[in-house]
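In what follows, a single structure is set out as C-alpha cells and then discussed.
Let's look at chain A:
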Amino acid sequence: MMPDLGKYGAEVLSAYGATIALLAVLVWASWVRARRVRAALEEAEARRKDAEG
Partner candidate 1 sequence: MSIWEYANPRRFMGWSAPLVPLFSALAALLIALGLVWGFFFTPEDYRMGSTVKIIYIHVPSAMMAINIWVMMLVASLIWLVRRHHVSALAAKAAAPIGVVMTLIALITGAIWGQPMWGTWWAWDPRLTSFLILFLFYLGYMALWAAIEDPDTAADLTGMLCLVGSVFAVLSRYAVNFWNQGLHQGATLSLDAEENISDVFWLPLLVCMAGFGVLFAALVLLRTRTEIRLRRLHVLEARDRTGRKGSGEG
Partner candidate 2 sequence: MSALLLRDLKLAVRAGGGFGLGLAFFLIVTVLVPFGVGPDSGLLARIAPGILWVGALLACLLSLDRIFQLDWEDGSLELLATAPIPMEGVVLMKALAHWLSSALPLVLAAPVLGVLLNLPTAGYGWLMLSLALGTPALSMIGTFGAALTVGLKRGGLLLSLLVLPLYVPTLIFGTEAARRGAEGLANATPLLMLAGITAGVTALLPFAAAAVIRVNLR
C-alpha cells in the first residue's frame, strides 16, 4: 500500500502533512466563521421582523 519513499520519506511526508494541515485549518476557519456570521444575521433579521410586525 504505502509506496517506498526511499531516504527522503520524512521530507515528503512532512510536506504533505503540513499542506493538508494548513488547508484543513483554512477550510475549518472559513466554515466556522461563515456559520457564526450566518446565525448572527438570521437572528438580527428575525429581530427586525419582530420590531416591524
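As a selection rule, all candidates are chains of the complex that A comes from, given by their letters.
In the analysis below, a residue touches a chain if its C-beta (ideal position, glycine included) is under 8 Å from a C-beta of that chain, and two chains touch if they have at least 3 such contacts; residues count from 1.
Because the structure is a prediction, the values reported are computed rather than measured.
Among the candidates 1 or 2, the one in contact with chain A in this complex is 1.
Of all the residues in chain A, the ones that touch candidate 1 in their complex are 3-9, 11-12, 14-16, 18-19, 22-23, 25-27, 29-31, 33-34, 37-38, 40-41, 44-45, 48, 51.
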